[in-house]
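After this line comes subunit A, so read on.
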Amino acid sequence: MFSALFAMLIFPGFIFVSAFGLAAEFFDRKLHARLQNRVGPPWFQPVADMIKLLAKEEVIPSDANPTMFRVTPIFALTSVVTAFLYLPLWQTHSPFAFNGDVILVLYLLTIPTLAFFIGGWYSTSLFSRIGSVRVITQLFAYEIPLFMGILSAALLADTWSLQGITEFYSRHSWLLLCNILGFSVSLIALLGKLEKVPFDIPEAETEIVAGCFTEYSGRSLAIFRLTLDIEMVVGAALLAAVFFPMGAGVNGPLRFVFFIIKVLFIVGLISLLRTVMARLRIDQMIRFCWKYMVPLAFLQLILNLILKGILFI
Partner candidate 1 sequence: MHDSPKFKIPLGPQHPALKEPASFSVALKGEKILGVEIRLGYNHRGIEKACEDRTYTQDIYLIERVCGICSHSHSTCFIQAVEELAGLAVPKRALYMRTLIGELERIHSHLLWLGVAGHEIGFDTLLMYTWRDREVVMDLLAELTGNRVNYGINTIGGVRRDITPAQIKKTLKAMDILEERTKYYIEVASQETTLIERLSGIGVVLPEDALRLDAVGPTARASGIARDVRRDDPYAAYGDISFDVITDNHNDVYGRTLVRVKELLESYKIVRQVVEKMEAGPITVKAPRKIPAGEAISRYEAPRGEDAHYVKSNGTEKPERVKVRAPTLANVQVVKHMLKDRYLADMSIVIAAIDPCFSCTDRSIEINNLDNKKTKVITWETLHTQGIAWHRKHGIDFTSLNKRLKARIK
Partner candidate 2 sequence: MNATEKIKDTLAKRFSALADAIQMPRERRLALTVPFADFPAVFDYAVKELKFSHLITITGLDEPEVFGLIYHLAHDNGVVLNLRTSVDKKNPTVKTVTSYFPGAEIYERELVDLFGVKVEGLQAGNRYPLTDEWPVGEYPLRKDWKADKQEKHHA
């Protein structure tokens, strides 16, 4: 009982993942700045931003439904923190692991997107509404390639548990090379999930102010910001667990270091991608996802099915 509570609230739960999320945000921002030849923020900037937002007065639009408006950020934050509990980081398996947790994590990662939609819709502002429609439109475009990319790797490993996938690939590390396609598709789809350039269409600053977050301020905005940070960590950790099982052999603190490095590497890749591209339009994004990403993910799926047939009958 106590250990479960400790896991949920402190490590690897809320406290740890928040700190890690903020650290990852700093890493992303700093790298982004350095790639653009700027100095970038000091290390405490994300924390300072968070404190500032928490200290600010919260304004709720008079037409908005106050309950929904306040509840959705908490809903989003809870789901991403929960998702993190199922990811293996310290030990070979997470404290709550079960066979099928990869599916659970993927679904828990969808909840914040829905929360953005509901929050944006209930704030009743025009910009928020356009933003939330874009959020949901975009969800239909990137979700399928993301699922297919990750699940085709799981298919080859013949297990729905993250621990199983990690163990399988550390045993057959050469098979990782077959998953390059799946990894690239998932990484690009993750950009869409995290609303980063070139897929930051739902919160495109120069078009619809801040999309579904337009009306949010103070504490609720802080929670949404934290959600996005944690979502980034969870998404990166998921990709790391599925596609980079390196260091699964070692145990103890070294394994933890490996975990951090892997996550930051993927965050770095996201940072690099968002630095060198322009934002697409929503119709272009959807066309891109269905025209290129889905067929590629499908190809990966077929490839893995064939491989599985040849290798493990």
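Quick note on selection: all candidates are chains of the complex that A comes from, given by their letters.
In the analysis below, a residue touches a chain if its C-beta (ideal position, glycine included) is under 8 Å from a C-beta of that chain, and two chains touch if they have at least 3 such contacts; residues count from 1.
The structure presented is a predicted model; accordingly, all values stated were derived computationally and were not measured.
Among the chains 1 or 2 offered as candidates, the one in contact with subunit A in this complex is candidate 1. Subunit A makes touch with candidate 1 in their complex at residues 35-38, 55, 57, 126-127, 129-130, 197-198, 200-201, 204-209, 275-284.
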